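Take a look at the following structure, please.
Every protein chain except one is present and positioned as in the full complex.
Each chain gets a letter, A and B, in the order it is written, and its residues are counted from 1.
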Amino acid sequence: MHNPTPGLPAFDYIKPASLREASQFLMAHGDTARPFMGGTDTFVRMRDGFWREKHLVDVKHLDGMNTIAFDPEIGLTMGAAVNMNRVIASPEVNAHYPLLAQAAGTVASYQLRSRATIVGNICNGSPAGDTTGACIVLQGLLHIHSVDGTRTESLDNFFLGPGKTVLQPGDIVTAISFPLPPQPWTGCYIKLGRNALGDLAIVGVTALGYPDATAKSGYRFRLALASVAPVPLRPVAAETILAENSIDENIIAVAAQAAMDAVTPISDTRGSARYRKMMVRNLTRQAVTDVWQKIGD
Amino acid sequence: MAYHNIIFTLNGEAEAVVVPSHMTLLQMLREEMVMTGTKNGCAAGECGACTVLLNGEPVNSCLVLAVECDGQELVTVEGLAHDSQLDPLQQALVEAGGVQCGFCTPGVLISARALLDRNPHPTEADVRAALVGNLCRCTGYVRIVDGVLAAAERA
Partner (left out) sequence: METTEKTPDLIGQSVDRLDVHEKVTGAAVFTDDLQFGRKLLHARIKRSPHPHALIKSIDISRALALPGVKAIVTGEDFPEHIGLYLKDKHIFARERVRFVGEPVAGVAAITEELAEQAVELIDVEYQLLEPVFDPEFGASPEAPLIHPDLENYEVPNFIFPQAGTNIANHFKIRKGDTERTWERCAAIVERKFHIPHIQHVPIEPHVAIAKVEQTGKVTLWAASQSPFAQRNLIAKTLGISQSDMRVIAPLVGGGFGCKAGVTMEAMPVAIATKVPGYPVKLRLTREEEFYTNFVRQGLVIKIKVGCDADGKLLAMENTMYWDGGASTEYGVNITRAGGYSSTGPYDIPNVKTDSLCVYTNHPIGGAYRGFGMSELHTAVDQCMDELAETIGMDKVAFHKLNCVRGGDILVTGMTLHPVGLEECIDKVAKAIDWGQKPPASAPNKRRGKGIALAWKAPAMPPNAGSSAWIELNEDGTATLGIGGQEIGQGTFTAVAQIAAATLGVPYESIRIAGPLDTQYSPYEWQTVASRLTWSMGNAVRAAASDTRRQILETVADAWDEDVANLDIVNGVVISYKSEEEQPLKEMVIYGLPNEDFTEWTGGPIVGRGMFMPTYVTGLDAETGQGDRAVVHYTVGAQAFDIEIDIETGKIEILKGVAAFDVGKAINPELVKAQIEGGFVQGLSSAVFEEIQLKEGVMQNPSFVDYRIATSADTPREIESIIVEVPQDDGPWGARGVGEHPMIPAVAALANAIYDAVGVRMEGPPFSAEKIYLAMLDAGIVS
């Protein structure tokens, strides 16, 4: 029986003055403390009784958390606390990484996007995150502050399972950066929800493609699938088919089939495994075709 | 349980309140400040009945902590009308027939106000997208969308 409390459970709100103080507090309090930014996942899970931390540490005001900076030599750096609406409106993002803005635009509602963050979604380790696929195909790098200093983590091995990532107690992700993507590139995110807009992704397909002379086909694709495996998934076999074979309608269909074969979705209240698999195939075909039409001849 | 002294502006006026850490902005508005125009429809960020402007941006106040509002600016539905004159958006919604039971109306007005502030000439699709997070069960949204578009035209 799902019967959450009317309000939030009691906890202490902590607003540290520095990243150092924040990491130290989190380290010291172990699993009784949790960092938060937009709170759109945090507060829902606390009310539902899934998360029971006694200390919530607000990190969104700390150094670097709110900047968006583009360097033409290096790429884009986005503070972890930049909310989705800011991403969607950012001139730097729209000019150089429009896929991020497009994916962020499919999330929930305007109100939730005023608070939700791309990094927050990643840190929650949900395989359903709409923007996670875009971050993966754009080779996003997480910048992490801990009591031991700073480090980076790529997204390739970041997700361990539903809700589980490589983050340790005391870790605070301060930013996500993206290298310059290979030019010219095109990407798209196709989301299948129940409503016309908003909702969670029953299946989400992110596709990014670019010309690459080192590939037999002359092109490379990076694909990421949401909500169809315990973690956001790169269907590598599908990517390989598109790299090794001259691209046409048939090869795209074969690649889409390979993507479908790579996934192990569950059946839940939102959709059955059977439907999800078919949609992986159909939407991968659609996404790759959309990208191909823009980068191909 | 930790308490916080917070100061913020609400509908243009400075306010000072003491709140526990886990009180939401929605609870503070309705229970501490008796500003009951903003409604509680789900406490989970889905229905939008609790929408207010936080530094000019619409948020679900049920998913914002009261303590996070320290030093911030808040606007609720009570702050839309000026000296008993309805805001043109409110007037347009009335004339379009976009108000039935009225429970979703405060949240709708806040979301629509913010839309028109950032996009004075929205398309119908823009209006629908901006209101996706405001659930209505009575109107079927038809006259709500009509009212927002009419308000945009007049401005």
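In this text, a contact is a pair of C-beta atoms (placed from the backbone, for glycine too) under 8 Å apart; a residue touches a chain by one contact, two chains touch by 3 or more.
What you are looking at is a predicted structure, and each value in this text was computed from that prediction instead of being measured.
**Q** Considering the whole complex, which of A:Asn157, A:Ser272 or A:Gln293 touches the chain not shown?
**A** Touches the omitted chain: A:Ser272.
**Q** Consider the whole complex, including the chain that is not shown, and state which of B:Leu53, B:Leu74, B:Leu116 or B:Cys136 touches that chain.
**A** Touches the omitted chain: B:Cys136.
**Q** Extract the touching residues of subunit B with respect to the undisplayed chain.
**A** 30, 34-44, 46-47, 49, 76-78, 80-81, 86, 90, 93-95, 97, 99-106, 109, 127-129, 131-145
**Q** Footprint of the hidden chain on subunit A, which residues?
**A** 1-7, 10, 192, 194-200, 202, 269-272, 274-275, 278-279, 282-283, 286
Definition applied: only the chains that are shown with their structure count from here on.
**Q** If you average the Cα atoms of subunit A and of subunit B to get two centres, how far apart are those centres in Å?
**A** Chain centroid spacing, subunit A to subunit B, equals 29 Å.
**Q** Once bound in the complex, which stretches of subunit B touch subunit A?
**A** 1-2, 4, 20-24, 27, 43-45, 48, 51, 54, 57-60, 62-65, 67-68, 111, 114-115, 128-130, 132-134
**Q** Mind pulling up the subunit A residues that touch subunit B in the complex?
**A** Residues in contact with subunit B: 6-13, 39-40, 43-44, 47, 56, 58, 85, 108-112, 114-115, 195, 197-198.
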